[in-house]
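Worksheet: the structure to be examined is printed underneath.
As you look at this complex, bear in mind that one protein chain is not there, while each of the others sits in place.
So that you can tell them apart, the chains are marked A and B in the order they are listed, and the count of residues begins at 1 in each.
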Amino acid sequence: MRAQSSRVLARSVLVAGSLALATSCRSSPAQHLAETLDEAAGQLAVLDMGLAAWFGNRVPTAFLERLADETTSKLEQAASSATALPSDSALSDSARRTLAHAATAASLAPLVRSADTSGIRARAAQLSALRFTIGALRSRVSLEP
Amino acid sequence: MKKALQLALGIVTSVGGFFDIGNLVTAAQAGARFRFQLLWALLLGTFLVIFLVEMAGRFAAVTGKAIPEAVREHLGFRVWLGPFVVLVLLHVLTIAVELGGICFALQLLSGVHFALWVVPVGVLVWLMIWRTTFDAVEYSVAIIGMITLAFVVGAMRHHPPAGEVMAGLLPSRPDHDTANYWFLAVSIVGALIAPYLFYFYSSGAIEDEWDRTYVWVNRGVAVIGMGFGAAISAGLLVAAAMVFAPLGIRVESLNEAALVLTNAFPFWGFALFAVSLGVACLGAMLEVTLSLAYTTAQTFGWRWGESEAPHRNARFATVYTLAIVAGCAIMLTGLDPMKLTMVTMALNAAMLPVVAIPFLLLMNNGHLLREHANGVLSNVVVGITVLLSIVLSVVSIPLLVVGS
Partner (left out) sequence: MLLIRDLLDRQLIDRDGEPMGRVDAVVLEPREGAPPRVVEMQLGFVPLARRFGPRVASWAERLHRRWSVRRSARYSIPWSDVLEVHEHHIQVRLSAAESPAHDWERWLRRHVIGRLPGSGKA
């Protein structure tokens, strides 16, 4: 019984190791950029949805604040992840700048706390525009092997 | 008449008490990332849990023994020790994540930070077990748990394409994020076959004093109850597919998940999500805590029974008290509840062979079960379950590392 479980464990470790190796080898810069942009697009979509719900009085203000904080930190992560890309391509540069803008635009918490509704609307418009830009950038990333 | 009532109550309990944060998180992510493609994993997990629950109930009804008692008595403590330790660990982790779910729901509703709710909720849950009877706990939570049907209604209000939904019931290969796809498939199954479900069910059958004549009630509860309960997970998966997938939202946090009903139910959507999450997790936390206490008491031959005054059952009461304290401690460390939930679900899948195989062996014991022992069909299913559980077990941890 004990020998059997150690064999299963050994096999799991082997599988894990090889899978990890395989995935790490396969992640090219293009793939990395695509993933980062997808992640950012998703986050902007979330915030967009949250803002729409808030304007429609469907979610509480405290929730929007927390959602915005979360989105901001995720976009900041995406932006810093993009700085790890090789800096020779114009595409990567655009991506880096756009992600940094998005992170700044997403930090709505101060506006929410001071109940600056028109300020929030302006930011919402900004975020929509940035979403569009990120979408355009994403479609330019080619994923040929 | 009494049996019909037990059947109805059993179904309500299963529907209302089945859904928990594990189901919520796995279904929401699956729907958001892969639309309907992972419905087959839900179906598979549902079949497995129906069989496991039916067998646990049948065993309890016929022998008057719950699983831990039976395994220690008939297979010996040396065989039982491994599963017992694993069960304790899984139960404590699950208590922590369910507690996390309740606290998060309260944060959504009140705006008050998650961490401030941990101790008050822990005390409340403890009081519920300390002061009330088993029936009161089981039924009250199950009935308010029916609010989780909101996910099914929400899904339908989005008019999902029936053809695609049906196609999702068959396994298919993903066109992106393969590792994550398989990780979610394993986690969905892990959330459905969480050990506390069939362990609690077996002790619950004894608490409800089921005997041989309840074998058909048991079958009804297992199939209809678990089936309907799984439908709630399916509802959430479909809703997430309709709401999040088109926007590329990956549901990486509970805050994202909280938006799932805000379109289907314009005014109440947010509150429905929060209440559903809170109530489902409350029910689950009560069940898991009791399941741990039952398992420990039965292992060591103590008196056990939720309805007894704690004074008469000091060891039993100490176990559930310590379990809640441990759950609170884990949640207070600041670990992300969603991430911890995913890890726990993967561990459930990984440990299924350890916690289920000893019990499945007993289902063939003709001496114990006589004419109610497993027939050929049940044994075929058991065999497949055992094989599947070993496969799940081997792949789940690597997938956790790579695919999440």
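Heads up, the rule we're going with is that a contact is a pair of C-beta atoms (placed from the backbone, for glycine too) under 8 Å apart; a residue touches a chain by one contact, two chains touch by 3 or more.
In this text the structure is predicted, and so the values were computed from the model without any measurement.
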| item | value |
| --- | --- |
| In the full complex, displayed partners of the excluded chain | B |
| Residue among B:30, B:56, B:317 or B:402 touching the omitted chain | B:317 |
| Identified contact with the non-displayed chain, of B:3, B:113 or B:303 | B:303 |
| Residue numbers in chain B that touch the chain omitted from display | 63-65, 69, 72-73, 76-78, 81, 130-131, 299-304, 309-312, 314-315, 317-318, 321 |
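Quick note on the criterion: only the chains that are shown with their structure count from here on.
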| item | value |
| --- | --- |
| Whole-Å gap separating chain A and chain B, where each centre is the average of the chain's CA atoms | 31 |
| Contacting residues of chain B [partner chain A, same complex] | 108, 111, 179, 247-250, 252-253, 255-256, 258-259, 262, 266-267, 269-270, 390, 393-395, 397-399, 401-402 |
| Chain A - residues contacting chain B, complex | 8, 11-12, 15-16, 19-20, 23, 38-39, 41-42, 45-46, 48-50, 53, 56-63, 66-67, 70, 74 |
